[in-house]
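Right, I'll just put the structure down here and ask away after.
One protein chain is absent from this view; the other protein chains keep their places.
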Amino acid sequence: MSTRRIALTVNGTRHEAEAPVRQHLGDFLRGTLGLTGTHLGCEHGVCGACTVLLDGRAIRACLVLAVQAEDRAVTTVEGLAPSPEALHPLQAAFCANHGLQCGFCTPGMLTTLEEFLRDCPDPTEEEVRVAISGNLCRCTGYDSIVAATMEAARAMREAAA
Amino acid sequence: MDGLSPRPGEDAPALAAGPGRVVGRPVTRIEDLPLVRGEGLFAADVNFPRQLHMRVVRAEIAHGRIVSVDAEAARAMPGVVAVWTAADVADIPLIPFRATKVRGLEPYCQPVLARDRVRYVGEPVAVVFADDAYRAEDAAETVMVELEELPVVLDAAAPPGEFAPGHDTEPTVVRKEYGDIDAAFRSAHAVVELELSVGRHSGVPLETRGAIARYDAAHDVLELHGTAKKQHWNRDEIARLLGRPPQGVHLFEGHVGGGFGVRGELYPEDLLVCAAALRLRRPVKWIEDRREHLVATNHSRQQSHRIRAAVDAEGRLLGIDDAFFHDQGAYVRTHGARVADLAAGMLPGPYRLPAYRVAGHFRLTNKTPAATYRAPGRYETTFVRERLMDAIAARLGIDPVEIRRRNLVAAAEMPHARPLDALGTDVVLDSGDYEGLLDKALARFGWDAMQQELAARRAAGECVGAGLAFFVEKSGLGPSDGVRVTVDATGAVEVVSGAASVGQGVETALAQICAEALGVDYSRIRVVRGRTDRIEFGNGAHASRVTVMSGSATWQAALAVREMALECAAQLLQLSPAELTIREGVVTRADGLAGPSLTLAEIARGRGPNSPAMRGQTPGLTAERWFWSDHMAYPYGVHLAQIRIDAGTGGVTVERYLVANDIGRAINPMLVEGQIVGGLAQGLGGALLEEFRYDPSGQPLSTTLADYLIPTIAEMPEVDVLIAEDAPSPLNPLGVKGAGEGGTNGAGACIASAVDDALRRPGAITSLPVLPAHLRALLTEAP
């Protein structure tokens, strides 16, 4: 029993596929489903680049087996934008505030913050800093990411109002 | 080439001072959209049908003679297509280094697979090719490597050992000297002497390396994907080492998840995937895992210095005499002795120094090979030099700010030539107002008021302090770069450059420069970089050279296209070119009066190959221009920090930080600030957290990101950035100097200075990183 057929929902689309039982969710999303926006920076749970939402909660895709996602809903960075033309407010704010340089950590930052802003729509800067403390960025020094998040939170609150 | 008579690039007018239409503005980046949508193309995202996965079997001891490598079991594993050992790649020469003035390094270069010895834990010994990454790793685990242990050399300052019969572990000593150093010490009022060391750390980008090779037999082209930084040099060397013509090798750059010096050098794995794609006739993919990265990709920084300064009674430098030991690790890699050479050439920094002597012992050890990392040779020597300035201040009872003021090269002394070279070019500090920037930085930081505040906090029992470090960077390494700017028949503008992008915003910066010159919208310019199939030559992205070199070439090429467009339009509109300008891609009257206009698209169509007007001329609305430079531009700046030590734990909290950096001109201040803050994070990492440690047998101890400590957001202070443009470089038409390394350069020195101050013990910090256990011990010893 080295592989299993699994069914799961990714970014709102139902998928059925064969998964080796030892394969982690990150490799499954990237390899089997071709969703290469989820990046693997360490594969031992430290860097946060592979963060995706599993049933709405931010988790490290390198620390979950693909078979564990059976019947669950996964959201990846590819599922954040509402359409090919429009951006999620976090994505727009990252662009506007230079919240990314090389862009490798960005998908994990965005998915982490997507969950965070749902829980905490009106955060302080300090709360944002705690929220992304499990995501390593080697380029920005983080300041611009905090600024982007505060701007996105404002935009999302205004849109919801 | 363009249709007009070629002109030397140097004739192009310089960019006027002050913010332009788009240059000098904090505009958003053109690279961001795919990256925020998860549509980037990083190395691991590249896949080809029928691809094989390569897994490297690495040495598990630091130094040993290879007795045997048994791969029989691996060859029989499911999915395995081939397993290679050194014998299978004996025809591939050692990996070369880029030329410098230093001689005698050739025997110390690395083979693609270890031949008769392994010399560091992590050295490639064999490779497995299988149909799946998991199965490749399964098979690699079964390869049995029998080794006979040899003595290890782990301390670069210890007596040299044997590298190979007839070659000891000191391939060269980098020596530089000017002035009468012995006289300086004879006449000194005081001599200050220090022993200092910087720990082994490195770039550690968030994306590990990757290499995907594919042989396109239909076109007889070997393609390598996942490349970075130096595509053209790498292409030429791959071609040479594999016996192919360079035109038959194409390198492609997708997105690069951070470069920092380490990414994009030519490593064994790059050659192995290329050779395998040719021999196995299937695409071959290798993605480095993080544990491999921490033992296989270039390390950096490790040096120990014995430095002494001769000063007069006022604390003015009379001479500096330094001997240092550079820990190169197990092999000489593509940079040769560049870091040691830069350290020797850049050590004097911003100070007036009448006499100088340095001997840099370039030593091999049984650790991962080392090379450049952001501010190479400068992070180390700024630490050493600024520690020395603090020590001189303490010895003579002079304020640390004042001691620097007395020694800084004055604005009136610019350009300031030193009888020294670095990277093969003479060190001529091109421009600068060092003291002016120091004053601005102190004022911005509120240095004097802060001192009073710190004194009050100390009186209340807190362990707080402040420090500073002045630095001089270098940038814009020549000799040349070319850029081709083309407007096509739809009016779309393309900039093709031989530069590369490691995520720093190259496309946006070049697009801004092109847009400024040409009069078009920067956000619609396509910038091509990192591709050897689109431009014949290129010098890549390193040494803070892109904005200076490729930026200047872009400026010149775009101006040439502008001139061509205006001349064409002038003929058609029966006006003189001087009466016309280009706005938003449309040629109109410069005086703003109504009149006929022409779009760049119309002009480009008029210059098409089938246009009768072009008969006898080279068609197209296009120009290629080259920018040459014999000298580097020297950015400079100052770091200021305020820190707190928890006396109970020895933990350091950086409370406030300022980087002031004069870069001549900021093409995009937002990007420059990003470079500085990001660079600072890396500098602080090296000062307080990051270190590759080894046990006494040479086993690496920092092999996960839980052991190699990259700063998280929680370790980053509040950072202020002061971008100064007081001293534009006279060496290029834009006045720019590189901005990539100043944020990193002074961080180690500045933190050491601030920690000393908090401890109230001048000279307490002699090595980096500053460790909490060490501080806790110092605090216990304190009275």
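Think of it as A and B in the order they're written, each chain with its own count starting at 1.
Criterion: a contact is a pair of C-beta atoms (placed from the backbone, for glycine too) under 8 Å apart; a residue touches a chain by one contact, two chains touch by 3 or more.
Here is the rule we go by: contacts and distances are computed from a predicted model.
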item: The complex's invisible chain, by UniProt name, from "Xanthine dehydrogenase family protein subunit M", "NADH-quinone oxidoreductase subunit H", "Cysteine desulfurase IscS" or "Amino acid ABC transporter permease"; value: "Xanthine dehydrogenase family protein subunit M"
item: Which residue of A:L8, A:V67, A:L87 or A:A153 touches the chain not shown here; value: A:V67
item: Selected residue (touches chain absent from view) among B:A133, B:V339, B:V672 or B:I723; value: B:A133
item: Residues of chain A (touch criterion as defined above) contacting the omitted chain; value: 1-2, 4, 21-22, 24, 27, 43-45, 48, 51, 54, 57-60, 62-65, 67-68, 112, 115-116, 130-131, 133-135
item: Touching residues (missing chain, whole complex) on chain B; value: 133-134, 137-138, 141, 289-292, 648-651, 689, 693, 701, 704, 706, 709, 711-712, 714-715, 771-773, 776-777, 780
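Rule of thumb we're sticking to: only the chains that are shown with their structure count from here on.
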item: Distance from chain B to chain A - Cα centre to Cα centre, in angstrom; value: 29
item: Chain A residues touching chain B - in the complex, by the definition given at the top; value: 20, 22-23, 27, 30, 35-44, 46-47, 49, 76-78, 80-81, 87, 91, 94-96, 98, 100-107, 110, 129-130, 132-146
item: Chain A-touching residues of chain B, taken from the complex the two chains share; value: 28-29, 31-33, 35-40, 42, 44-45, 133-134, 203-208, 255-258, 260, 289-290, 502-505, 670-671, 673-674, 677-682, 704-706, 710, 712-714, 716, 719, 743
